[in-house]
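Below is one structure, written out as structure tokens; comments come after it.
Here the complex is missing a single protein chain, while all its other protein chains stay put.
What follows is subunit A.
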Amino acid sequence: MKASGFPYVLPMLLLSVAFFATPLAVLVGFSFAGPGGATLEHYARFFGDAFNFRVLVNTARLGLETVIGTTLLGVPIALLYWHGGRNLRQVLIFLTLIPMLTSNVVRTFAWIVILGRQGPISEALVGLGLTGMPTSLLFTELGLIMAMCQIDLPLIILPLIAILSRTPVQLTEAAQVSGAGPWRIFVTVLLPLMLPGLLAGWILVFASTSSSFVTQAVIGGARNVYVPQLIYREVGTLFDWPLASAIAVVLLLSTGCLLVALTMMSRHRRLVGHA
């Protein structure tokens, strides 16, 4: 079977080599480029500066915080879809997909209005008496996480819906009949079923958040620096491409390690069962 299928895979394989593997190899090559041959100097420069290491940690933390936020928002929406009727499902799918059709830049700039001093959040806080004066969440990590959660929410909802769509709703009724309460049903029945979808969503959200240059720069401001901004600075402002390549490789490896761990979890039989 393998031999007969190979010719069909060949075009995709060639495309992958030409447009993915080769640029990646060039990037890695750049990161070792020195005047006298291969060098580790650029990596040493990156890790030799405590500021850079802090930026790397901040980027990973932003990714994890957004993963937590999107999970807390996405799971209830996916369950609502699962339990809902045809009309509700269509509305939920529409509301999930429509933002994805809007440019990230537009959504990011919309968040400037929402998070600003005269925005609805600030007005609600003043109206509820929680703050005495208008408060801006712009240029704060909290504001950035809120924006990232909204922007990346479809990336976790869609895999969850895909998983739950294959699961009969009667499963919860069977568990109920067997005497399980709602919390027990969620933890012992639904969560293991949803785990493959959650893992896929976490991978997508983490990768998207940690590389989301525009939103990080616009909502996070210059005080919250993340790795993509560092790379852009080295390429577009300082023209130090070898260092930029080294930073990109570090980001790729650190994100890659996390993604490999999550992927391994998604293949763990004891963890995800037969879902």
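Basically, a contact is a pair of C-beta atoms (placed from the backbone, for glycine too) under 8 Å apart; a residue touches a chain by one contact, two chains touch by 3 or more; residues count from 1.
Here, contacts and distances are computed from a predicted model.
Of "Extracellular solute-binding protein", "Branched-chain amino acid ABC transporter permease", "Sulfate adenylyltransferase subunit 2" or "histidine kinase", only "Extracellular solute-binding protein" is the UniProt protein name of the chain excluded from the display. Although one chain is not drawn, the whole complex shows that of A:131, A:165 or A:263 it is A:165 that touches it. Only one residue in the set A:32, A:47, A:109 or A:186 touches the chain that does not appear here, and it is A:109. When the whole complex is considered, the residue among A:39, A:71, A:136 or A:254 that touches the unshown chain is A:136.
Although one chain is not displayed, its contacts with subunit A can still be listed: residues 51, 54-55, 89, 93, 109, 112-113, 116-118, 136, 138-139, 162, 165-166, 168, 217-218, 221-225, 229, 233, 235-241.
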